[in-house]
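Here the complex is missing a single protein chain, while all its other protein chains stay put.
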Amino acid sequence: MNTKPLRASVSRHAHFNAAHRLYVKTWTDAQNEAQFGPCSNPRYHGHNYELIVKLTGPIDPVTGYVYDLGTLSSLIKREVEARLDHRNLNEEVPEFFDRVPSAEFIAVAIWKWLRPHLPVHLDLHITLYETPRNFVEYDGAQ
Amino acid sequence: MNTKPLRASVSRHAHFNAAHRLYVKTWTDAQNEAQFGPCSNPRYHGHNYELIVKLTGPIDPVTGYVYDLGTLSSLIKREVEARLDHRNLNEEVPEFFDRVPSAEFIAVAIWKWLRPHLPVHLDLHITLYETPRNFVEYDGAQ
Amino acid sequence: MNTKPLRASVSRHAHFNAAHRLYVKTWTDAQNEAQFGPCSNPRYHGHNYELIVKLTGPIDPVTGYVYDLGTLSSLIKREVEARLDHRNLNEEVPEFFDRVPSAEFIAVAIWKWLRPHLPVHLDLHITLYETPRNFVEYDGAQ
Amino acid sequence: MNTKPLRASVSRHAHFNAAHRLYVKTWTDAQNEAQFGPCSNPRYHGHNYELIVKLTGPIDPVTGYVYDLGTLSSLIKREVEARLDHRNLNEEVPEFFDRVPSAEFIAVAIWKWLRPHLPVHLDLHITLYETPRNFVEYDGAQ
Amino acid sequence: MNTKPLRASVSRHAHFNAAHRLYVKTWTDAQNEAQFGPCSNPRYHGHNYELIVKLTGPIDPVTGYVYDLGTLSSLIKREVEARLDHRNLNEEVPEFFDRVPSAEFIAVAIWKWLRPHLPVHLDLHITLYETPRNFVEYDGAQ
Partner (left out) sequence: MNTKPLRASVSRHAHFNAAHRLYVKTWTDAQNEAQFGPCSNPRYHGHNYELIVKLTGPIDPVTGYVYDLGTLSSLIKREVEARLDHRNLNEEVPEFFDRVPSAEFIAVAIWKWLRPHLPVHLDLHITLYETPRNFVEYDGAQ
């Protein structure tokens, strides 16, 4: 084994459920219906979101850890679940007062909430299942 | 093989997502919060519901079918998904205007919607996952 | 703990894949198409079948076993997988030369193959997933 | 709707991981190896156990609940996970000091731990996955 | 938030089932058997294929979408499922008249069918499960 640390990824699942609707405030109802279909229902619908947070970086040669997954789990509870679980995303989460709570933008919000609390030398990648059949990924890229 | 038909079960998965809140209209907010916790959030939360409809009865000796699962799938779309998918259960589904939309009562409602459209000689059993970790079952029993 | 043995169930997953078509030999093509739709395609289609074999009976108080799942796994390999895996059910499996290879009848065949090799004091229950969304069950009932 | 309460089942998933070995103390190593194969490894092996606790009984007509799944989840944490999670079953769990920690007997132990804390009018059924491919069930039957 | 669009991926699950056999027309039966084993069975076998289509590109700042997953689902139905579902790949799908319908080449075919119908600024990545235990990926790379 050489002395340069090996690089690996570690991932942790979490979950939350929430109500939302997809609509653009400045559009007419007809425009929203045309774009978002039943997802624009003004009385909301909801999902069980399944979240996977992945961190990539060097393996600590002593502990064998890239990052402690127990710590990561606590961080997700505090920064993500406390904000989103059992919430109405449009009405109760400031990030979506003026932004469509699409799965893409929810993933972006999660990335932004977690990023400042993680070591800078670790890459952060978010996977978010809106349903078991639809999911999105975001890693901070522009 | 004897001439008495063999008995088997056939099951079909379906899914829908919806918003709801759990609360009893005649209770105070504090009572609802005490009983239902964050599930009583007045601004709603939501789930991806996963539904399994099981029919039990004789196997037709010619077709090899207990019941055509394509027909069952269409029936579920018409009687269940059309009523519940992308809906607010409390505000848009009459069964829950005066009844808590708990997973148990949603399963009861689904059973009642499907039962009249299925042959009387088939038993009907409903399994409903509210989350991947919580599920209920109902088969018409009292 | 009293001396009467406790009763429990043990289950084992297995899997195989196969080609089949659903059709009744004595029917016309139009009748088969009307009954079975694309499942009657004369050139076959196929599935990954997922099988769950459940045995119910007394727990041996010394070994803690209802039945050895390693033994059950070997039995499934010999009696079920050897007959069905990578096979054309209509053309290569005698049970389906004159019988529709519906999921129901495949489950019945599996039950009949396994039953003679298992202790008579154990109940046998078959669950067979034809797809992740469709499954059947058979336990020998008439 | 008549006045007799409807009966339904509610289920909750939980999980824990543990080390164990399968062996009978009064047997020779050769006997244990013959009966349990690699599961009798004296240095232990381990599993992620997946637990499903099902309760069956009347639906409360006001709350729509058979039993509060949040309460059930807390009960499982206290009575089951606290005893089994991250444990060596043979050495640290008294129920298995003189009894093989087979999946069957673990399910029996879980049933016995939970039963006194649940209302007597509810039936209790335990499903325990030892691996994603092997599982057992116990409901108190003899 | 800066004005350069954020980049994310969106993915959609779909599925189809089909029969196939793996063999090279210009090889002898013995060569095919040696290379492909039971997968070369001349009477075919089959699978439930699970497909994941991933698109990567900028998030539309107004709709919050990389691409509409409802549109993607319809496109998959028309371009992929209509060609493959309930088919015999070797005999009914021209792409495999002279090419082994391995999972790899099925993924390549799916990529080629979808690519012309998707915006050029989106990257396309195909994941195809042939069984729950085997899967392939293709993204147009050479």
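Chains: A, B, C, D and E, in written order; residue numbering restarts at 1 for each.
Everything below uses one rule, namely that contacts are C-beta pairs under 8 Å (C-beta built on N, C-alpha and C of every residue); 3 or more make two chains touch, one makes a residue touch a chain.
Fair warning: this is a prediction, and the values are worked out from it, not measured in the lab.
Taking the full assembly into account, the omitted chain touches A, D, E. Per the touch definition above, the residue from A:Val24, A:Ile59 or A:Leu122 contacting the chain not shown is A:Ile59. Residues of chain A that touch the chain left out of view are 2, 4-13, 59, 62-66, 69-70. Contacts to the hidden chain, counted on chain E, fall at residues 22, 24, 35-37, 99-105, 107-108, 132-138, 141-142. Seen from chain D, the chain kept out of the figure touches residues 15, 17-20, 38-39, 41, 43-48, 50, 85-88, 91-92, 131-132.
The definition used in the following text is that only the chains that are shown with their structure count from here on.
Under the contact definition stated at the top, the chains bordering both chain B and chain E are A, C.
The chains in contact with chain B and with chain C alike are D. The pair from A-B, C-E or B-C that reproduces the interface of C-D, where over half of the contact pairs by residue number are the same, turns out to be B-C.
Our note on geometry: chain B versus chain D, Cα centroid distance of 27 Å, whole angstroms.
Centre-to-centre, using mean CA coordinates, chain D is 41 Å away from chain E.
Counting partner chains per residue, chain B shows two or more touched chains at residues 132. Applying the touch definition to every pair of chains gives A-B, A-E, B-C, B-D, C-D, C-E.
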